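Have a look at the structure that comes next, please.
Omission of a single protein chain aside, the complex is shown with its protein chains in their original locations.
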Amino acid sequence: MFEGWVRNQNDGREVERLEYEVYEPLAIIEGEKVLDEAQQRFPHINAVCVHRSGLLDIGECAVWVGVSAAHRDEAFKACRFIIDEIKTRLPIWKKEHYVDGDSGWVNCERCANVNHRHTDPGKQGN
Amino acid sequence: MFEGWVRNQNDGREVERLEYEVYEPLAIIEGEKVLDEAQQRFPHINAVCVHRSGLLDIGECAVWVGVSAAHRDEAFKACRFIIDEIKTRLPIWKKEHYVDGDSGWVNCERCANVNHRHTDPGKQGN
Amino acid sequence: MKTITIRYFAVFREHAGVGEESLSLDASTAMDVYHQTQERHGSKEPVGHCKVAINDVMADWSSAVDDGDTVLLFPPVAGG
Partner (left out) sequence: MKTITIRYFAVFREHAGVGEESLSLDASTAMDVYHQTQERHGSKEPVGHCKVAINDVMADWSSAVDDGDTVLLFPPVAGG
């Protein structure tokens, strides 16, 4: 089981809350593809995942992946596969709202800089 | 987060319930050592673990490991490290009670065979 | 010229100032649409870091666009 919580800081900046933009029609289709692929790689698992959308406060759960399997090796590998694929393939974008009033889209440091006082949010992890 | 549940079958045999024998004084000391070692290998984690003792029914949670970390790679690796060490190092023994009335200590197929109609329980996983 | 509906997401949408617009473009592939709208969505991001869908189906940058298609431009996701 994997849970991604909203942390109160990232890369040294104080985060007040997070905003997830999800393009649902394709996020759902891609999410189902990820679960199907996991099922093919690890035939004996049962897996579910949930991703939140919209504004989240510190401490809220943003993403939840649950995998059950008879053997824990398969459960660990499948859970890892699913969360890694979800984080890179689904059309879901994360915007951090900082305590200082600034905000920025995560991992878009090389994209357009559209935010007032927006500084490089750097490498992310969760 | 990892949860080990009591399964209703193992190696093709119908399991009715499980019995865990725990030698608490050393299980607690070894469990704390495992968590300390995890903390040294993965300095940014918080980790807890719980292991049940005594008779458990199907569907009950036997072991629970929770790891929180800023980055999921560390959380996954630490969780895996802890459950693997717990399963091999702690003085905790598992006895399966089968639906057919038979019972056997898991992974003791090469030990003394003290059980009536006890057959090789084979390789275990959870 | 083809009439293409373009949908912008996340940082692309914020920069374009609109979520969706219809433009008359001389474009044969999704890549052409990306480049011709680059000034609007403001991205210097190589397309390799972004993704595209046509009519709600994930597509390649080399996929053909037809008159009346809706092209969805996805900036990089949060990833890690």
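Per-chain numbering from 1; labels A, B and C assigned in written order.
FYI, a contact is a pair of C-beta atoms (placed from the backbone, for glycine too) under 8 Å apart; a residue touches a chain by one contact, two chains touch by 3 or more.
Predicted model, so just to flag it, every value in this text is computed and none were measured.
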Given that one chain is not shown, what are the shown chains it touches?
B
Had the left-out chain been drawn, it would touch chain B at residues 21, 23, 25-26, 30, 87-95, 105-108, 110-112, 114-115, 123-126
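Everything below uses one rule, namely that only the chains that are shown with their structure count from here on.
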For chain B paired with chain C, centre-to-centre distance based on mean C-alpha positions, whole Å
51
CA centroids of chain A and chain C: separation to the nearest Å works out as 23
Rounded to a whole Å, what is the gap between the Cα centroids of chain A and chain B?
30
Residues of chain A that touch two or more other chains: which are they?
125-126
If a residue has to touch 2 or more other chains to count, which residues of chain C qualify?
80
